[in-house]
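Then we have chain A:
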Amino acid sequence: MSLQLRNIRLPLADFALETDAMFDWPITGIFGPSGAGKTSLLDLIAGLRRPVAGAVKLDDKVIFDAANRLNLPPRLRRIGYVPQDLALFPHLKVRANLLYGYRPALIENELFTLGHVAGVMEITPLLERNVTTLSGGEQQRVAFARAILSAPRLLLLDEPMSSLDSRLKKRLIPFLLRIRDEFRIPLIYVTHDAAELVALCDEVLMLERGQLIGRGSPADVLA
Partner candidate 1 sequence: MKTKALVLLFSLLIATSISAAELTVYAAASLTDALKEIAATYEKQSGDKLQFNFGASSMLARQIEEGAPADLFFSADEAKMDALEKKDLLLPGTRRSLLSNFLVLIVPADASAAPKSAADLAKPEFKKIALAEPQTVPAGIYAREYLQKLGLWDAVKEKVVPTENVRAALAAVESGNVEVGIVYKTDSLISKKVKVAVEVPAAEGPKISYPIAVLKSSKQPDRAKKFAEYLAGPTPRSVFEKFGFTFAK
Partner candidate 2 sequence: MTAEAWQIVFFTIEVSALSTLLILPLGVAVAWLIARREWPGKAVVETMAMLPLFVPPVATGLLLLMLFSRRGPLGSMLQRGFGWDIVFTWRAVVLACAVMSFPLLVRTAQAAFEGVSARFEDIARTLGASEWRVFATISLPLAARGIVAGAVLAFARAMGEFGATAIVAGMIPRKTMTISLSIYQNIQLGHDAAALPLLFVSIGIVFITVLCGQIITMRKRPR
């Protein structure tokens, strides 16, 4: 999978997010201080925010082009999103949350079934629970599973583990790797935690005040 951002410009509060980048690794990290524009970057990839200039191409399909006034809405992009606060629907049980984006017609193999995904994420016993009664780690895995079950071509994760302690983080990292290996969904992973970068990412882009200031392997970037 390759995601290409060309000459993107998205005005934010204090500065503009301007990027020109290519994502083609299984797991690409986006690293930078808070307020750098990382969430806005994910938003525009998902189609939740609209840049004023530039183009976005996913594999060989143009999903956004400011010049040609082309903007594919989020529901047609098949890009999954796990936001920072998870946004699990509080009025629905775990099962209903998981199945919200599930469309059997789109599924080509049995990997993306409720039973299998719930098993991989180890949340099968939680299916009839109210999402608000789950622990932090359980909610995280439900959020991952929900996004997976919509069979996305690309999964965006916005600091998914920022509210968890390091013990829990360590326990969740294997689940993310399973997404990469079992479901073969490429990830774009935003974080400001160095340990997560090292553990997960194949390549890292550095973002500061809306500008991409560097790129390389985790080791290169953290040096």
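How were these picked? Simply put, all candidates are chains of the complex that A comes from, given by their letters.
The criterion applied here is as follows: a residue touches a chain if its C-beta (ideal position, glycine included) is under 8 Å from a C-beta of that chain, and two chains touch if they have at least 3 such contacts; residues count from 1.
Worth saying up front: this structure is predicted, and the values here are computed from it rather than measured.
Trainee: Mark the candidate that touches any copy of chain A in this complex, from 1 or 2.
Mentor: By the stated definition of touch, the match is candidate 2.
Trainee: Along chain A, where are the residues that touch candidate 2 in the complex?
Mentor: 43, 46-48, 73-75, 77-81, 83, 85, 87, 89-91, 100-101, 103, 130, 132-133, 146-147, 150
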